[in-house]
Structures are given as structure tokens and as C-alpha cells.
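For this depiction, one protein chain was excluded, whereas all remaining protein chains were kept in their positions.
Which chain is which? They are A and B, in the order written, and residues in each are numbered from 1.
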Amino acid sequence: MSGYVSIALILVIALLAVGGLYLVAQYTAVASDPIEQLPFLSGWEPQEHALSRYHARWYPLTLLFLAFDVEMLFMYPWAVIVARDGMGAVVEMFVFLGVLMVGVIWAWREGALQWV
Amino acid sequence: MSSLLNPAWALLAAVVLGVLALVGAGVHGMVIARSEGRSARSGALSPVFELARLLRQRRRRTVAADVLLWRVGCGGLVVVALLKTAVIPFGSWILADIPVGIVWFNAMDVLLWAVLWLLGWGANSAYGLIGGYRFLSQAVSYELPLMFALVTPAVAAHSLQVSEVVAAQNGLWFVVWMPVAFLIFCASVIAFSSWSPFGTAAGSDIAGGILSEISGVDRLLVLAGRYALLTTGAAFAVAMFLGGGAGPLLPDWLWTLLKTLLLLFVFVALRHRLPAIRPDRLAEVAWIIVLPLALLQTLFVAIVVVVGR
Partner (left out) sequence: MGLRDSIAQGALRRVHVLLVETPGWAEVRMAVEGELRLRGWKAATSPADADILVVCGAPGHELASVCARVWSQMPGPRSRVTVDVTRDVSTALDSAADELGDDDAQRRDARARPTSMPQGLDEHSSVDHAGMDHPGMPGMDHSGMDHSDMPGMDHSGMATHDHTTMSGPSGIPLASGAPDRDGLEMDVLHVPLGPVLPHWHAGLVVDCVLHGDVIGQAEAKVLPAAGVPVGLPPDGSAGGEQRRVVVRNCDQAARVLALAGWPSAATRAQRIRDAALVGAALADLGAQLESLVRTVGRSRLLRWTLRGIPAAIGAVGSGEPVTVRERMLDLLREAAQSAGGASERHAASDVASQQELLRALPALIEGTDVATARLIIAAASLDTASLAISGAMRHE
């Protein structure tokens, strides 16, 4: 348990460090308050807010990633017990990974890895 | 290996990280000064001057920005880097030798997805937005190979505890028989720090991207956070693959320090020497070549572990 207390400690230190730096900058900066400005647009004014429904063309890739990423949930516990459980655990895990990899190759052939 | 539960040690860890990051930035300054035809020495102090400059500069806010999320992005890099140090052994000391240290490190670098994206999103700026999404599209490519690279030492050590991984390298460093995992891990460290050649999120083609709207101490935190992330990445690679504090003659903490600095210098120097790798070029290679290689590396290690039982 003491490990997690240490982590909490270092989190507190991190927040204090960031906060402290802001305090220092309040004093050292030429003005303590931030200045509000238009976003930089090569020297022009924005015609609309940039916050918008951004067109992420690599969207199919995120789905592929999600499928594989959920699998990592099993990978970590597996790593701990694989030595104890022996070849059976290796075969099971890599057959599973192999199936996922087939999915990746299929998605690749469908063009999910190219978006420009 | 002894866990340390004392605010003083946690503070010391933060200070050591800060100093190492500054040294890394100094080396980067020297590399740049050399290539621009000045003496390397003249560049060594440039991060200190940069620090002064950014402390003096006024902070900036953009019209209708998502200020809260944006500031979370600004401060987040440093916080994440410090949270990572908790599980990194320094010689035979470690702040938090938790049983899932590797998972903790991994969880923290996934947090960076949010942090760097918020940095781009929060500013309500078109260039920032492009930068933030560039980082995400890069992240979906590097993250899985990174995870397998992290799992591989755990398989060999039968544990997710960082101290056990270091202990398991007694006699043979993991880099010797899992070089692929080591290289993938190093590349991923550079990528999640948004450092060149994987630094297109902050590319000059989009006026600095995620950096384009921040100034003053906000910018300082982001730039320092990137160096801190590179440093913790290097230090973790030392623990995972380079035998931690193992080495002749010198005390183990010094070996940790030396190996970490060496790796950090390599990361820093690479920035200058390689052309940028755009996320859209990276995706295919990462998924079709690097990911299977990572899987084969893990398979190889798993078989060795099972057979050598």
C-alpha cells in the first residue's frame, strides 16, 4: 500500500511544482494576467470557431486500435502467469493474437491504414 | 530494493528529474549551436535563457478558448512525467515499488493522448486543432507496439513489478535477447513525447501546431514537460532493458544515471538528424511491420521462458 501513498505524494509535489511556477511567473512576467487575443491564422481573422466536428480521416484505424487495445487487458495478467502455465498459455494467447492480426491485415487491404 | 515513503525522497526524485531534463535540453542546445556554426559551449545554456524568456513573457488566452481543458493540457505533461518517476528505480531505490509498475507506466503514457490532444483542442485555433489530431493519429500507431514492448520484459521476469524486472536481468540484460522490444520502446518514448522525428503535432508547417497559441509559463511547462517525458522514458528503458543499476565499480545509482543520460542524449540528438515521419506514413509501417515484429519478439521470449523453466 505504501507504494500508492508515494504516488499520491509525488502527485502533490507535481501539482505544487506547477502551481509554484505559475506563482513565480505572476511576478516575473511583464504582466501577471493573460492577454486575450484572436487565434493565429497566418495573419488573418478567423471566419469561424476552430472547435468543430473535426474530420478525422483515420477514424477506421481508431476502431481497429480499440479492438486490439481491449485485448491488452488480457495481456498483462497473462505475462505474469505464462511461465507457470507453460506452453498451453503461449499457444492460446498467440492464436488469439494471430486472429487479431488477420483482422489487421484485412483492414489494411481495405485501406484503413491509408487516409490521405 | 527498498521502497521509500518519505516526502523528502519524492521531492528529491522531482529535483533529479528536473536536473536531468535540463541537462538534456542543454545537450540539445549544444547540438543546435554546433549545426548553426557556433561553438557547442555557447548553446549549452540556451535552455536557461529560454527559461528566463518564458518566465518573462506574458501568458496568452485565445478568444472563446476552452480554457480549463487547455490549461490541463499545458500543465499535464510535467505532472504525467513526475507520476512516471514514481515507479522508476534509481539504483536500488524506488519510490513506489507497486506490483503493477509496468501497467502504471503504460497508463501514464496513455494519459498523454488526452493531454496533448487537449493542448491542441483547447486553444480554439485551426493550427492547434490540426496538431492535436496529428498526435492522436500518431498515437494509434505507436501505442500497441509500445504495449507489447512493455509486456515482453514482464514475461521474462514473470512479474509486472519494476524491481523484479531489474532483478531478473541479473547476468543478462534484456536488451540482448529482446532488442526489437527495446528499439520499439525507444521509438515510442520519442513518439509520446511528441519529439522529432515523431514531432509533427508541433511541426513548423502548421505554425507550431499544439504550441502555436501558448506563451509564457504555459509554454514553458509544455516544453519542459517534453524533456521530462524523454528523460523518464530513457530512465524506464534503463530499468526494463539495460539492467537498471547493474555495472562494475561504480555504485548502482550512478550507473542508472549514466545509462539514462546516455540514452537521453541519443533521443535528443536524433531530433536534429532525421527527417520527420508523418503519422499517415507511420500507420502502415507500424501496423503491418512493427506490430508483427513486436508480437514475434514477445512470442520468442515467452517460448524461451516456458522452455527454460
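Criterion: a contact is a pair of C-beta atoms (placed from the backbone, for glycine too) under 8 Å apart; a residue touches a chain by one contact, two chains touch by 3 or more.
All values derive from a computational prediction rather than experimental measurement.
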item: Touch criterion as defined above, residue of B:Gly37, B:Gly171, B:Pro248 or B:Gly308 at the omitted chain; value: B:Gly37
item: Residues from chain A at the interface with the omitted partner, ascending; value: 27-28, 30-31, 33-38, 40-57, 116
item: Residues of chain B in contact with the chain not shown; value: 32-33, 35-38, 42-43, 45-46, 48-53, 55-60, 63-64, 126-127, 129-130, 133-134, 196-197, 199-200, 203-208, 211-216, 219, 271-278, 280-281
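Operating definition for what follows: only the chains that are shown with their structure count from here on.
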item: Separation of chain A from chain B, taking each centre as the mean of its C-alpha atoms, in whole Å; value: 13
item: Residue ranges of chain A in contact with chain B within the complex; value: 2-7, 9-11, 13-15, 17-18, 21-22, 24-25, 28-31, 33-42, 46, 49-52, 54, 56, 58, 61-62, 64-65, 68-69, 72, 75-76, 79-80, 82-84, 86-87, 89-90, 93-94, 97, 101, 104-105, 108, 113-116
item: In the complex with chain A, residue positions of chain B that touch it; value: 3-5, 7, 10-11, 13-14, 55-64, 66, 75, 78-79, 82-83, 85-86, 95-98, 100, 102-104, 121, 123-129, 133, 136-137, 140-141, 143-144, 147-148, 151, 154-155, 158-160, 207, 212-213, 216-217, 220-221, 279-280, 283-284, 287-288, 291-292, 295, 299, 302-303, 305-306, 309
